[in-house]
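Single-structure report; data block below.
With one protein chain removed, the remaining protein chains of the complex are shown where they sit.
Per-chain numbering from 1; labels A and B assigned in written order.
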Amino acid sequence: MNIKNFFQYTPSTKYTFNIQETQSVSETEKLSKDEVKQSIYKSIDQNLKYVESKYNTLINSDIIIRTFSIVAKNKEFKAFLLYIDGMVDSDLINNYVLKPLMIKNKSNTFDGTITEEENPNKITVKKVQNFNLKDYIYDNLMPQNNVKQKADFSELFTGINSGNCGLIVDTIDIAFDIDVKGFKQRNIDKPSIENVIKGPQEAFVENIRTNTSMLRRFVNNENLIIESISVGKLSKTQCALCYMQNLANDVLIAEAKFRLNNLSIDTLISSGQLEQLIQDDNVTGIPQIISTERPDKCVKAIMQGRAVILINGNPYALIIPSVLIDFLSSSEDSNLKPLFANFLRGLRFLAMLITILLPGTYIAITCFHQELLPTDLLFSIFASRENVPFPIVFELLLMETSFELIREGGLRSPSAIGSTLGIVGALILGDAAVAANIVSPFLIIIVAITGLASFAIPNFSFGFHLRIYRFAFIALGYLCGFLGIGLGLFIYIAILCSLKSFGVSYTAPIAPDTSNLGIKYFIPPFWKQEYRNAYLAPKKEIAQNKISMKWKNSGKD
Amino acid sequence: MEKINNKEAISLVVALCTNVTILLSSQVIINDCSSGSLINSCLISLIAIALTLVICSLYRKFIGLNILDISEYLGGKTLKTIIGIIFIIYFLFTSSILLYRLINCLKIIYYPITNIVYTVLLFIIAVGIICNLGNNAFSKANYIILPLSLLTIILAFIGNAENFDYENVFPIFGNSINHTFITGISNLFTFGGINYLFFLPSKLKNPNKFLRISVLSIVISSIVLLFIVTTILFMFNANLVEGQLFPFYSAVRYIEFGTFFQRLDSAFLLIRIISFISFLSITSNLCLNIFKEIINTSDEKPIIYPFMLLLFSCTLLPETIKALDSFHLQNNIFKFLFFITFALGMLILIFAKFKKNRKESSL
Partner (left out) sequence: MNKSMLKVSTILIVLFIFIYGFSASYNVNNIDNIAYVTALGIDSATDDNNLTITFEFIDSSAFTKNDSSSSTTPILDTVTETSINSAINLLNSYVGKEINLSHCKVIIFSEDLARKGINSQVTELMNNIQLRPSTNLIITKSKASEYIKNSSSTLEKVLTKYYDMFPNSSEYTGYTSNITLGKFYNCLVNKYSGNLAILGGLNKLSSNSENSSSNSDSSNSSSSGNSQSNPTGENSESDSSGGSSSSNSNDSNSSSEIKEDLDALKKENDKNVSAKSIVAGKSPIIGERGTENIGLAVFKDDVYINDLTAADTLCHTLINGEVDSFLININNPKYYKHYLDISLFHNISPKITVDTSTDVPEINLEIKLKGRIATVKDNLNFSDSRKQLDLNQVSEAVSRYCEDSLKDYLSKTTNDFQCDIDYFYLYAKRNFLTNEDWDNYDWNNKYLNASFNVSVNANITQSLLNSN
């Protein structure tokens, strides 16, 4: 490419994709009742069809339907087993469900006529005369301790979603709910990055099946679709797109599938790579997809109408779409009382402002607008700087750089040394630097507060971009004071506003302020969270009834 | 192109009006009417609301169309081009006048030695970047920034309240009845954003709400106008205001919240800078859009930098031609441009309505 091309006009090839927000809640949705219960059909074909449509077995990768024939009293009955891969113990199913049902043995070749059999004790055993398949299977063919008979599908699905296995046999309108739970629980560890005080202490593991089973157990609804997509021409890494069929916007899911299926790469190893490959904008460095290790966070997102992408071999799930406020909220928030949660959210917003603006503002004030400082404070800064040989900007950059070094050094060193390193770095270096008159104590405070604030950002990569942008603001503040800070701030806000995450405005629901429904930055009490966020354009906007605490009204009726 | 929703549309018009008011017209109003400024502001607010209602009623026949579409309907491509260029000139010159005034203040206050060119260039580059962003970033960012900007105006009002001389509104009719009620109507240019209404319908997500949006935005702007004019009027003697560089800034210099929060004026200027860059990006974006529609292209990227160069040179005009560097001349140019464009817009709407009515009746 030569210099001529620099000025050449190249037409804009920006890829745009938008999700049209729902403007208002449809009336029909408001009136929709609880789903009707469907009892189990007698015909197995009908049952099969129903189950297939309910579980979307064509696209759901971990739903397994095993069709086979049962031989009972020399008659063959069609039957199928329904279970979710990853949540059941295969050995149990093989040995104690399929084996007794399928292998022809003495008892099930029995034709049903009355016979008297002599046994050594000379006791006559009367065999059951009228043949009842339901009882027969239950009594004779189920060597299981925990088998329940279910009459309708919703009850059966509840069991299956929690790791049981369903058996449906032709000609009977009863399904068997067999307990074969066998998910791997011991491998699941505590979250290492996103710690919470209250709330579940589980984190994703490397195995995708284990992860999907965790989602299944949390969601516990057959509408959860876990679609398998393989990415990478060589590695064929298995990815799973998880969403609620009846909540997530179809356009969003289609777009996600479209992007995942159109990745022309050889190998995919980590979720970070996938994040780069599918996010809308990679220039600004602002994360537009949340990557989390917490299943409960994913489930919350799924239940809002978002989609989650799991990658085999990686304990981090990607939540799409993610907007600005998601990066500032922690999964702790929903477990706390709204007052505390909102206090924390306010604090985090402050932390964001401090991280990005404080050093730049300090430079701007000390270099251009010292009159803004109260006189006493000014003289304190003035006095503390008296013996420092460096200009302020150099002093600040020196400390910021060494702070980043301490952070990186502490992170990369073995954990036993890491904490010591932090203490040595922060305390001793800072103290020595002040004592040697290399930096002023006031500046140490500024850098320390900035550092603390950057740790308070719940999302790591979001905090990272703030740390980078902070240097731009230092440069702008140094250049021309508040003028630079102001221009920089507006450009930063405009950049945030211009971003889109899977067709959703990054600053939603604040900047395209479409609907009053749903949650803004500060969360209302749980019973008031009646609507899903409009910017996600979910299929169902109402998340709970207007009066969710029915017990309060029960006295009036 | 992505459409904007109601609240963003309101904030766009309010931002346009507020910046004109704070940087230029509040001073003009107080110079003209001295103690009658409040009455005058109320009067022009009422007139502005009435005119808005007229525009809306005229637009009822042309839902979702902007003035360019309508002028094309009325007089073909030529008229569209002429109208477009006139509006570009209006927005270009008004923003460059305001930019020059703001930068002059900044120069005197903070950058006494720095050449004004660098400061202007900084603004121009920032606007260029924002115009490049797309996705209606400027409108969303303005929606986020505007409450902050309005808050500082209200804070300035509250913070100065203890210094107010409420009796400054008397004599109630100001210099003379003529000044306040007749020649004072020319102060209507404080609602510079009213010209934006001609272009708003085609940008709206729900063009049906046009009436509500425009009336609300003008009402909010007039409340802001009242706040600004009251603050300045109650703070200073009217004959003091005439000689001031930036009266609202001078008023902010008096604010003290206790002994700790003193000298907040640079923080105030920070917000004003942010708010003004938002103003600049709105007008630049509009000019680019008009230009885009005139020459029928789909991509505005290549014309951004030439346009920025134009804005840059317009802003520096008073620096080279010293005759232009006068407050009165600048505000007269502003007034003249405002009334020309506004009258043209109204005329086109009225004629287009006649044409449409005739067509409908002939059918």
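Throughout what follows, contacts are C-beta pairs under 8 Å (C-beta built on N, C-alpha and C of every residue); 3 or more make two chains touch, one makes a residue touch a chain.
Because the structure is predicted, anything quoted here is derived from the model rather than measured.
Chemist: Please pick, from A:N47, A:S291, A:S384 or A:S498, the residue that touches the omitted chain in the full complex.
Modeler: Of the candidates A:N47, A:S291, A:S384 or A:S498, A:S384 is in touch with the missing chain.
Chemist: One chain isn't shown here. Among B:L79, B:I109 or B:L155, which residue touches it?
Modeler: B:I109
Chemist: Kindly state which of the options A:L156, A:I392 or A:I406 is in contact with the chain not pictured.
Modeler: A:I392
Chemist: Going by the contact rule already stated, which one of A:F218, A:F368 or A:Y506 would touch the omitted chain in the full complex?
Modeler: Final answer for the missing-chain contact: A:F368.
Chemist: Name every residue on subunit B in touch with the hidden partner chain.
Modeler: Given the touch definition above, subunit B has residues 34-36, 108-115, 117-118, 121-122, 125, 163, 165, 167-168, 170-177, 236-237, 239-240, 250, 253-254, 256, 259, 262-263 touching the missing chain.
Chemist: When the complex is taken as a whole, what residues of subunit A touch the one chain not shown?
Modeler: Residues touching the hidden chain, for subunit A, are 1-3, 5-6, 366-371, 375-376, 378-386, 391-392, 475, 478-481.
The rule is simple: only the chains that are shown with their structure count from here on.
Chemist: Centroid from C-alpha atoms only, then distance subunit A to subunit B, rounded to Å. What do you get?
Modeler: Here subunit A and subunit B have centroids separated by 45 Å.
Chemist: Using the touch definition up top, name the residues of subunit A that touch subunit B in the complex.
Modeler: Against subunit B, the touching part of subunit A is residues 9, 11-12, 14, 16, 18, 368-369, 371-372, 374, 480-487, 489-491, 493-500, 505, 507, 510-514.
Chemist: Which stretch or stretches of subunit B touch subunit A in the complex?
Modeler: Contacts found on subunit B: 2, 5, 7-8, 106, 110-111, 114, 119, 122-123, 126, 129-130, 133-138, 140-141, 143-145, 259-264, 266-267, 269-271, 273-274, 277-278, 281, 299, 301-302.
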